[in-house]
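One protein chain omitted, others in place.
Take a look at chain A:
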């Protein structure tokens, strides 16, 4: 649960501006807004230092962006260096290496820090550090076994890698289960049918009170046998669960008639190429099934009509 929040935070820290324009109120956003403002102040003061009297807002923004990227990059690299050496907290040397790596001469840094015209910048206002949402603790975390040093990170929650315990004991009393299943189904059915009855046309058994036992009005269908003969989707599901082997050969031979039908409209007049194309699939079929059945044979072309 914690991870996504962190990720989101990190993401917006790098992208920076994305959260800026919008008035947001989450603590994490506030925290970042405050820091960004400080960065803007830094940029502005540097500009003043360099002798600018004013700057366009966009310029300041761009510079802020650049400086933020730079700092972020330094941080990221330093972290990488430190992790590379199997530590979790960056040290000074990590920072130095990083800066060197990025082409920054570290030796100039102390001089620059002590320059005379530097301006003092107030620390960013104290805002509540973004609260990292606490991960839901499920179960007892394992302690490190003896061969793992204690500074190593803790094991994650057991449910993430051992098993996820359900949070309630299942009701084991058969009678109650059946009772519940039955009444649930009945409730659903009743609600559903009532809804259908309310929203659609109904027929009634009583003349005095048409709403008493509403029957969903029958609707004649143009092809009534389809719905009466084909299993409903619900039933099909059950069937699939119990028996899935049949499905395969079903699709297999369904192709047969399809092929046969397909080559009818596909075949074009006087186009011998297409005609050959039309024959191919049925040849395939016969190869596959080795069935010689007159109904699977290709339809013949009419004989060329003699001109009268």
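Just so we're on the same page, a contact is a pair of C-beta atoms (placed from the backbone, for glycine too) under 8 Å apart; a residue touches a chain by one contact, two chains touch by 3 or more; residues count from 1.
Operating definition for what follows: contacts and distances are computed from a predicted model.
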| note | Answering from "Cell division cycle associated 4", "CobQ/CobB/MinD/ParA nucleotide binding domain-containing protein", "Glucosidase II subunit alpha" or "Transcription initiation factor TFIID subunit 2": the UniProt protein name of the missing subunit is "Transcription initiation factor TFIID subunit 2"
| Pick from A:91, A:160 or A:221: which residue touches the chain that isn't shown? | A:221
| note | Against the hidden chain, chain A presents residues 174-175, 178-179, 181-183, 186, 189-190, 192-193, 196-197, 203, 205-209, 212-232, 234-235, 238-239, 242-243, 246, 250, 253-254, 256-257, 260-261, 264-265, 267-269, 289, 291-297, 299-302, 305
